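Please read through the structure below; I'll follow up with questions.
Up next is subunit A:
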Amino acid sequence: MTHLLLLAPVVVPALGAVIYALAGWRRATAWVSAASAALVLATAIATSAAVVNDDPHTVLAGLLRVDALSAFMLVVIGAIAFLATAATPDHLRTEIIAGRASSRTAARHCLLVQLFLAAMALAVLAANLGMLWVAVEATTIVTAFLVGQRRTRPAVEAAWKYVVICSAGIALALLGTFLLNYASQHTAPGAGLNWAELAASAHTLDPGVTRIAVVLLIVGFGTKAGLAPLHAWLPDAHSQAPAPVSALMSGVLLSVAFYAILRVKVIADAALGTGFARTLLVVIALASLALSASLLLAQRDYKRMLAYSSIEHMGLLALGAAVGGRLAIAAVLLHILGHGLAKSVLFLGSGHILQITGTSRIDQVRGLAARQPVLAGCFGLGVLALIGLPPFSLFASELGIARAGFTAGLGWAMAAALVLVLVIAAALVTHTSRMVLGAAPDGPGAATASPRMNVIAGAALVVGLLACAAIGVTTGPLHPLLSLAADLLAGTP
Partner candidate 1 sequence: MNALGVIGGVLQFVLVVAGSPFLVGVMRQVRARLEGRAGAGIGQPWRDLRKLLRKESITPRGTSEVFRIAPLVLVATTVVVAIVAPFVTTASAVDSVADLFAVVALLALGTVALALAGLDTGTAFGGMGASREMTIIALVEPTLLVSIFALSVRVGSTNLGAIVTSTLQDPARVISPVSLLAAVALVVVIIAETGRLPVDNPSTHLELTMVHEAMILEYAGRDLGLVEWASAMRLTAFLGLLANLFVPWGIATAATPVALLAGVAAFVIKVVLLGVLLSAGEVFLAKLRLFRVPELLAGSFLLSLLAVTASFFLAQPH
Partner candidate 2 sequence: MNLVHAGLGAAVAVGVLSALLALITPRRLRLVPVGVGTVLVGAFGVLAGAVAVAGQAYSVEIPALLPLFGVSFAVDALSGLFLVVTGGVAIAVAVYGIGYARHGLDGRGVQAVLPLFVLAMLLVPAAASVGTFLVCWELMALTSLVLVLAEHQQRDTVAVAGRWYAVMTHLGMVAILIGLLVLVAHSADDSFPALRAAATNLSPVVANVVFVLTLVGFTSKAGILPLHAWLPRAHPEAPSHVSALMSAAMVNLGIYGIARVGFDLLGGGPRWWWLLVLVLGALSAVYGILQAAMSSDLKRLLGNSTTENMGLVLVGVGAAGLFASAGDDVLAGVALSAALLHVINHAAFKTLLFLSAGSVLHATGSRDLDALGGLRAGMPVTTWGFGLGALAASALPPGTAFVSEWLLLQALIHGLPASGAATAIVMPVAVAAVALTAGLAVATFVKAFGVGFLARPRSSAAANATESPVSMLAGMGLAAVACVTLALVPSVVLPAVGSASTMTLGTAQPAVSGQVTLQLNGVAGALSPLLLTVALLVVSVVLVGAVRLIAARRARRTARLWDCGAGPLSPRMEYTATSFAEPLQRVFDDVVQPEQDIDVTHHQESSYLVQAVEYRQRVPDRLERRLYEPVLRLITAWGSVARRLATGSVHRYLGYGFYTVCGLLILLVVIR
């Protein structure tokens, strides 16, 4: 049973990919991806229940392992994948009608998305650092063609930058992995790169080697998580990828990479004391926040705007991870989920806006609320969720991170971060309000009444926001999982 439960999140999407490879894109297969995502979500929930009631499980000769943290990440993947894949058929259909895609591209899109899901599930289920690295690099490879799907100049350019920068960054992580392996072989032979054993024996690791390894790992996985300094692929890739893929990348992929950093930090803290990784992460986090703030101020493209906002939120996560401790880690995990939901809603929404208006420039979208009230409402509320307003869960998680930071003596960093977040909020609100508010513009574009939004696509937006708000009100059943995962990372039983 456990075997099945653990393998399902990887195997189900892989099977989905096989179906698309064989059957292609047709009416019957349109909903396969959503169904597979739903299955992933279901198994994730079942796994969580199992993990909460029981100890961590290991399968496949110790290659896969699930503990509270992996289970939580699986839930995140499942939930956001479900949202994104539910909106996919409508998106692809519209693209096909508009002549921007063919049924072949659609089939390939679905296939790659399924592989993407499998790779992400594998990443969080991996029992050791090496497997994790393989899975994370696999996500890059799989998504490269999704980013470049449209084959336009910007799309190809984005795909190139994405692959080159991410591969370079992730290569650093590989070097770090090897070095960590080296250190662990010398102090605790046999531990290898296994998370559980590494964490248990981390205090014996050689600090000299571990320091280098940790720096490389954090910078390397930070690349994939969209953290400075190797963040630059993110706005390009997220703005060029099709909306559901952007949603998945921004909502989950970044967090999956960040998950690796969380794991590494546990080892770094045990081996080097809390100061080392904390300093590094604080610097990276503030750099990411500053960068995001700087580039959001004069932003002209709403998809890039959302992408930079993702950098911001990854910066906040890094800050939370730097703080450490139960509260901060729980907040970080909650933030991962909340940000994933809100950001995927926003990217899906931006996809609709792009399809309706044909432009991704902020100054060419006007009076959205007058034309598409539901879409505009979701987009506006989503942005408000991003800037951390209740009832959305990002409020609670940002507050948690901030509180933990002040309590941990990182007051100055926290205050600087909050000021940057304020600047970012101002920029986001300003840009969004220009798009959403105001009377419907008169002009050639406005005369053609925009089509009503597809019910399911609209429902995905609303459900995403509602979920984000719901976990902001109460985490309910997620609570034990969250606290268990936080205990796991914070090092307290």
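Throughout what follows, contacts are C-beta pairs under 8 Å (C-beta built on N, C-alpha and C of every residue); 3 or more make two chains touch, one makes a residue touch a chain; residues count from 1.
Candidate selection criterion: all candidates are chains of the complex that A comes from, given by their letters.
Remember, predicted model here, so these are calculated numbers, not experimental data.
> Out of the listed chains 1 or 2, which is the one touching subunit A within the complex?
In this complex, among candidates 1 or 2, subunit A touches 2.
> For subunit A, which residues count as touching candidate 2 in their complex?
Touching candidate 2 from subunit A are residues 160-161, 164-165, 168-169, 172, 208, 211-212, 215-216, 219, 223, 228-230, 232-233, 235, 280, 291, 294-298, 327, 330-331, 334, 367, 369-370, 377, 384, 387-391, 393, 395-397, 399-400, 402-403, 406-407, 409, 411, 414-415, 418-419, 421-423, 425-427, 429-430, 433-434, 437-440, 471-476, 479, 482.
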